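Mind having a look at this structure? Questions to follow.
Only a single protein chain was left out; the remaining protein chains are all shown in position.
== chain A ==
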Amino acid sequence: MNIYDLTIHELKEKIAAGELTPAEIKKAYAARINEVEDRVKSYITITDELAEEELADYENKKEGLLAGIPIAVKDNMSTDGIKTSCGSKMLENYKPPYDATVVEKLNEAGAVIMGKTNMDEFAMGSSTENSAFFDTHNPWNLNHAPGGSSGGSAAAVAAGECAAALGSDTGGSIRQPASYCGVVGLKPTYGMVSRYGLVAFASSLDQIGPITKDVEDSAILMNVIAGHDPKDSTSIEGKKEDYTEYLKEDVSGMKIGIPEEYFNLEFDEEVKASVLAAVEKLKEAGAEVETVHMIDASYALAAYYVIAPAEASSNLARYDGVRYGLRSEQAADISEMFTNTRLEGFGDEVKRRIMIGTYALSSGYYDAYYLKAQKVRTLIKDDFDRIFNDFDLIITPTAPSTAIELESKSDPLEMYHTDIFTVPINIAGVPAMSVPCGFDSSEMPIGLQLIGPHFGEGKIIQAAYTLEKLLNIKEKRAEL
């Protein structure tokens, strides 16, 4: 196996055994980036200087959980003095004056940050095609999208351009690209990981999480990034665990619910068959599987397209050309400066969502849209709670299909539907992981979604780890 194919835990073992040095590892990943990046285009910025600095500091950090491990970071997480564009012209030249808490934690753990990854502008999108700069290509088939919005992070992991990456997930932006790219993506419980320094999209839904080559790496990365942060008042105290303790091959007696309303939606038959075959394997391994009934996922999608744009319209009001980011040169007065800056800085999807959100919050429509959606959020959250009274986990597909072709969906609503299985999880605030469960007839990866109750990451990791062993497909890599 190539060095760039190795997982975090394999690299750590090789460092510990003296078989590889962090310098050799970094060199191998940098060479891999040189080899494939012009085809995959995962990165907006390659941070080679930072990587070298971190490598030089290895001796001081070598006890860290990620000492000498090459990691990629989505370009919406602030890196001190290093461009953080959020995939937008608005922040094309923005260099944050501080590190996001997760970036600080990566640094403390000794990680070597290879670069900042491509994404849909302000994380609004499901294919990374909304990046203001360029498309990212799916390493399994370059004509296909990597998914989104964390498409650059998922593609970088799948292509061996980093050992693991961080993504952010507001309605599926970690899990759906992980599914499309055949890697593991975890959206933690809302509040498990600090959002300090994450460029805000929809603050009540946004959550940072790991995108990795296997489940064990996901647990390791969670041990690094999870935990309370006084700088994020929505981060949770006292719930962090040692997630590697759940790396056990054991699902006996675990109760798994299969929501009929999700499986009855119209979606790819090959995806459905693959997910159900994986569920059957878990059953054979001793899990108790039962059909359950839940609120149709389309109501969650409808609530999401009120709540997320509403919060976005408020969060993105800060881009006014005054303190940082783009300022239009074409402005006679302040009002024109605002509108021209936002005209030049925002792309089509971002403007559309600001418009929806502004409309839904405007006087006369607030009750009908925003308040109604917040009430439906209660119903959806209660619905998940009800299932988790009797079940440990829920399993669904991650996405209705394998990776879509680039430029194949121009209708916004059609694109929104690619997130139908992932959006309800953010609405309920619960954790969920996408784990590869097979390939379709075109050899494109299929993802299965494991959903747990609030703070149920451990059980998710345990079931996913077991499934990974049962399926034995994790060694398979995209050929580039």
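Basically, contacts are C-beta pairs under 8 Å (C-beta built on N, C-alpha and C of every residue); 3 or more make two chains touch, one makes a residue touch a chain; residues count from 1.
Here is the rule we go by: contacts and distances are computed from a predicted model.
Choosing from "Fe-S cluster assembly protein SufD", "Glucose dehydrogenase", "Aspartyl/glutamyl-tRNA(Asn/Gln) amidotransferase subunit C" or "Enoyl-CoA hydratase-related protein", the protein name stored in UniProt for the chain missing from the display reads "Aspartyl/glutamyl-tRNA(Asn/Gln) amidotransferase subunit C".
Although one chain is not drawn, the whole complex shows that of A:Asn141, A:Ser204, A:Thr244 or A:Ser401 it is A:Ser204 that touches it. From the set A:Leu142, A:Ala331 or A:Leu480, the residue in touch with the chain omitted from the display is A:Ala331, counting the whole complex.
Only one residue from A:Tyr369, A:Phe391, A:Phe421 or A:Tyr465 touches the chain missing from this view: A:Tyr369. Where chain A meets the missing chain, the touching residues are 94-95, 97-98, 189-191, 204, 230, 233-234, 236, 295, 298-299, 301-303, 305-306, 313, 317, 320-327, 331-340, 342-343, 346, 351-352, 354-356, 358-359, 362, 369, 371-379, 381, 412-413, 416, 427-430, 454.
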